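Missing here is one protein chain; the remaining ones are kept as they sit in the complex.
Read from first to last, the chains carry the letters A, B and C; within each, the first residue is number 1.
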Amino acid sequence: MKEKSIKNIFTEGPIPAQKIADDVKKHASQTGIGAHSIFLGQVRADNNESGTVTAIEYTAYTEMALEKMHTIRESLFAKYPLTCMHVHHSLGKVPVGEICLFVFVSSQHRKAAMDACEELVELIKFELPVWGKEILDNEAIAWKENK
Amino acid sequence: MKEKSIKNIFTEGPIPAQKIADDVKKHASQTGIGAHSIFLGQVRADNNESGTVTAIEYTAYTEMALEKMHTIRESLFAKYPLTCMHVHHSLGKVPVGEICLFVFVSSQHRKAAMDACEELVELIKFELPVWGKEILDNEAIAWKENK
Amino acid sequence: MVTILFFGSLTDTTAVNELMMDAIADTEQLQVLLHEKFPALQSAKYFIALNQQMIQEKTVLQNGDTVALMPPFSGG
Partner (left out) sequence: MVTILFFGSLTDTTAVNELMMDAIADTEQLQVLLHEKFPALQSAKYFIALNQQMIQEKTVLQNGDTVALMPPFSGG
């Protein structure tokens, strides 16, 4: 059986914006890269019928999510000529305005990075067992639904 | 006649990776944003028949490029429900591994930001009067061609 | 012994994240028992994963299996 290296994608709390700059800098030495496509999810102050969102609290079926992410990663590397792919998703509480998802895809030419990044974001939203609970300003809660 | 505010997009030399983190942080207070789509162009060490690229030197018809960028910006704001759009393009010399283009599009939901970012990058490549001269390791030069 | 995991909004109903149950033949029997124990589950939309694999059909359960009940995902 082939050895699999399952990478962690989960971070407790918000993903620091600084991480984006640090990760971009790390790729300067990979001189075959011509394009980086980055997607960031930011927690919105949505208005529900029951209140305004102040934070989202994320939970996940971690083991299954990491296995699934591994499969998604392999399938996208097989489909697109990519140089690298990095995913970071928050667990726990992420306040409004903070980053909860950081997807970073790099390739030689721009089309592969952009197409793979878009497909990856969709797969993360619809295939990873992760749930977001919206914390409202009146201390009520509402379960997030992906569209 | 309507007053137009023409924004500068040009930066002398490479775009610092740090700028990406700083710009993301600035958007934390815009709590209607749910998605940021970012594209970065990085200078590749391509091998030509005549040598290996060590840097690209960018020149532009600046006034026309800024006018054109203004038109592109207006057309994309009309087409997609966007919150903001920021473009930074290098002029002068950008060494291999450094960032020469930083495109940053934000919206409430992910689809608008991703679609507009992709379209914007294509428009920048094909409609802005900007030229890249590849500086090779043997001091020869070659003019870049967009695909 | 089978481990049952509850995720997302389902935990509002079950008030627990995890249950251990004995002598369950298959996933259909498991659902009947869980719907009895937590009547609100009957009207909840959820998927079932057996040992981290999504399953659509009735499947026989074995000692040591983990069954997860998961509402629609809402990550990102």
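Simple rule for what comes next: a residue touches a chain if its C-beta (ideal position, glycine included) is under 8 Å from a C-beta of that chain, and two chains touch if they have at least 3 such contacts.
Small disclaimer: the values here were computed from a predicted structure and weren't measured.
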In the full complex, displayed partners of the excluded chain: B
Touch with the omitted chain, as defined above, among B:A55, B:V121 or B:I135: B:V121
Of B:T59, B:S75 or B:N138, the one touching the omitted chain in the full complex: B:T59
Chain not shown, touching residues in subunit B: 41, 58-61, 63-65, 67, 89, 100-101, 121, 124-133, 143-146
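Following the convention adopted for this analysis, only the chains that are shown with their structure count from here on.
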Inter-centroid spacing, subunit B versus subunit A (mean Cα positions, whole Å): 23
Distance from the mean Cα position of subunit C to that of subunit A, given in whole angstrom: 26
Length of the line joining the C-alpha centres of subunit B and subunit C, rounded to whole Å: 49
Overlap residues in subunit A, where contacts from two or more other chains coincide: 41, 121
Residues within subunit C bordering two or more other chains: none
